[in-house]
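Omission of a single protein chain aside, the complex is shown with its protein chains in their original locations.
Presenting subunit A:
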Amino acid sequence: MATTSRADPRPLSPHLQIWRFHITMAASITHRITGTALYFGSFLITAWIVALATNAEWYSVIESVISAWYGQVILFLWAVAVLYHFANGIRHLLWDGPHIGFDPKTASTVSVFIYLFAVFGAAAIFAATTLL
């Protein structure tokens, strides 16, 4: 075959642009997003602990941020991320160890439960802290 340089190369067929998400695909990218969020969240919690240990002024600044509405939103999302990543992490262990949960229908159902667990679990934690 003669080697020709194509002036008009073949187009790449659409992928994300047309894909209709399965919930397992959404669960996978959510795992990645919550993992990244937890990485950056660990800087915040470190700042909070360092301030608590060293400097009362810094601590009061961080306290005021946490008690503000946006601080509360961040804390809630953080709780969702922790619970989601934790539950989905266990699922990864079940996949990779005993190979449980690979049936597509099972995997879809479990994904729904993990989302519900993360959101309602975080809500329960918030409810508990306001009651105490």
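Here, a contact is a pair of C-beta atoms (placed from the backbone, for glycine too) under 8 Å apart; a residue touches a chain by one contact, two chains touch by 3 or more; residues count from 1.
Everything that follows uses one rule, which is that contacts and distances are computed from a predicted model.
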Which protein name, taken from UniProt, belongs to the chain you can't see among "succinate dehydrogenase", "N-terminal acetyltransferase catalytic subunit Nat1", "Acyl-CoA N-acyltransferase" or "GINS subunit domain-containing protein"?
"succinate dehydrogenase"
For subunit A, which residues reach the chain that was dropped from this view?
8-20, 22, 24-25, 28, 92, 95-96, 99, 102-104, 107-108
